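A single protein chain has been omitted; all remaining protein chains appear in their positions.
Moving on, here comes chain A:
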Amino acid sequence: MLRFLPALTLLAMLGPVAAGLWGTALPAFGHLPAASLTGPSLDPFRNLFGWAGLGAAVRLSVMSGLIATSVSLAIVVFITASWSRTRSFSVLERMLSPLLSVPHAAAAFGLAFLIAPSGWVARLLSPALTGWDRPPDLLIVQDPLGLAMIAGLVVKEVPFLMLMTIAAMGQAQPRRSLLVAQALGYGRLTGWLKTVFPRVYTQIRLPVYVVIAYSMSIVDVAVILGPSTPPTLSVQIVKWMSDPDLSMRLTGAAAALLQLALVIGALGLWWCGERIVARLGHRWIMSGGRGKFDTPIRAFSLGLGSISAFTILFGLAGLAVWSFAAFWSFPNVLPDSFTLRTWGRHGPDAIATLGETFLVAGIAVLLALALVLGCLEAEHRSGRGLTRRGLWLLYLPLLVPQTAFLPGLQTLLLNLGADVGRLPVIFAHLVFVLPYVFLSLGDPWRSWDIRYATVASALGARPSTVFWQVRVPMLLRPILTATSVGIAVSVGQYLATLLIGGGRVSTLTTEAVALASGGDRRAIGVYGLMQTLAALVPFTLALIIPTILWRNRRGLHE
C-alpha cells in the first residue's frame, strides 16, 4: 500500500491540472459541443486578439507579477541580510508567520480600507494636515497601473518568501560564512549578500517562481484592488467564462492558454534575469567592495518590512472597526457610534459558512496529511529521497496559473457527470493543499534523527510502531504546523471553490468576494474578519497544542 502512495499523491496533484488544461485547450481551438461548435478553429484566438483591452490586460498581468515578486524578494533579502540573528529580526519573524495565514482577500480588503482616498490613512490626516473635509478625487485603489494591486500582493508575499528564506537558511549555514566575511571587513549586509545569498536563493528559487505565477493569475485580489478598465487578464478570463453568450467561453479558453504562455514567458524572463544578476553579482563579489551603503539600506529594509506587516495588521483592525460601525463618514477617524447590528445580521450566516469552510478544509487537509505522511514514510523506508525532478512536480500545480486549468476542469467534471458540490471542491482544494503540506512537512520530517528509529527497532518495534509511537509524536509540532498551513491554503481558495463548486459550495472567501461587488463595508468587515480567524485559529492551536500535550516532555520538541 505504502508503495503506491507517492504515485497516488502525484495523481491527486497533477491529474486535475492536466485534465483541466485539456478541458481548456479544446474550446480554445473552437471545440465546444454544447454550443454546437466543433473545431478546430482559430476564431477564439482571433476574437481574443481583437479585444481592445488585451494589451493593457496582458501588461497588467505581467507587470504585476514581475514587480510584486521583485519587490517582495528585495524586501525579504535585504531584511534577512541586514537583520538576521538580531532581536528586531526575531520580532519581525514572529509577526510575519501568522500574517502568512491571513487570506489574500482579507488582506486586500484591509489594504483598500487603509489607502483609499476615504480610507483610514486619509481620515487620520484630515482635515488637520491635508485640509480635506471631503475625500480627494484620487485614483488610488483600482489605479490603471495596478499599483494598489501590487501593494496588496507584496504585503502577502513578503511573509511567504520570508518564511521560505528562513527555512532555507537552516541548510545554507550562514553563520560561518558571515563570520569569515565580517572578519575580512565586509559589512553585515554586504557580507551576507556576497557569501550567503547565492546559496539561499538556490533554495528559494521555486517558491519565487510560485510567487510570479500566482501574482500574475490571482483573481480575488485583482477584483478588489486592481483596475477594471480593463481588468487583468485573469479577471477578464473569469468574466468571459461566465458570459451568457457561450461563444465567449471560447475566447476565455483562448485567453487562458495565453495566460499560461505569459506565465511561462515571465518565468523564462526571470530565469534570464537570474543569469544576468548572477553575472553582475559575480563581478560585484570579485570587486571586493566592503559595503558603503549598508546602514541606510538596513534602515530602509526594516522600514519596508514593518510597513508591510503593519499594513496587514491595521487593515484587519479596519475590518474589525467597520464590522461594529454605525454611521461613519469621512473624515471621522472612528464611527459615530458602535453597534452589534452588523454582527447580528451576518453572524449566524457567517458561522454557518465557517462550518462549511472548515468541513472542506478539514477533509482536504486530512487527505493531504495522509498522502504526504505516506509519501515521506515510503521515502524513509525505501531510502530514496525526493529527487530534483520530484521537487519540480511538487511545485507544478502552483506554477500553472489557476485561471488556465480550473475553468477547463469545471467543464470536464460536468462531462464526467461528477456530482457538483462539496466533493469535487475538496479534491480541487487538495491540488493546492498537497504541495504546501508536503513542503512544510518535508524538511522537519527528513531532519528527524533516524537513530531514534534504530533504537526503537533494536527494542523490537516494527516499522509501523516506530512510525506511530515514536516519529509522529516527536514530530507533532511540524505536523500540526503543516495542518494549519493546509487549512489556511484551503480557506483562502477562491477560484477553485467558485468554479468547481458551481455556486453550491460557499466558503467565507467566496462570500467575502461576492460581497466586495456590493461595497457594504460592514458586511465585508464581518466576513473578512471571520475568514482571517478561520486561518489564524488553527495556526495558534498548532503552537499551543504541543506545548500543552508535552508539557512535561519539553526536550521532545527542541
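Convention: a contact is a pair of C-beta atoms (placed from the backbone, for glycine too) under 8 Å apart; a residue touches a chain by one contact, two chains touch by 3 or more; residues count from 1.
To be clear about the criterion, contacts and distances are computed from a predicted model.
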Of the candidate names "Phosphonopyruvate decarboxylase", "Chemotaxis protein CheX", "Putative ABC-transporter substrate-binding protein" or "4Fe-4S dicluster domain-containing protein", which one corresponds to the UniProt protein name of the undepicted chain? "Putative ABC-transporter substrate-binding protein"
Among A:9, A:24 or A:142, residue touching the chain not depicted: A:142
Identified contact with the non-displayed chain, of A:124, A:299 or A:326: A:326
Tell me which residue among A:241, A:257, A:316 or A:485 touches the hidden chain in the full complex. A:241
Please pick, from A:296, A:355, A:460 or A:519, the residue that touches the omitted chain in the full complex. A:519
What chain A residues would touch the chain not displayed? 32-35, 51-53, 56, 117-118, 133-135, 137-139, 141-144, 227-230, 241-246, 249, 325-330, 339, 341, 345-346, 349, 410-411, 414-415, 417, 420-421, 502-504, 506, 511, 513-523
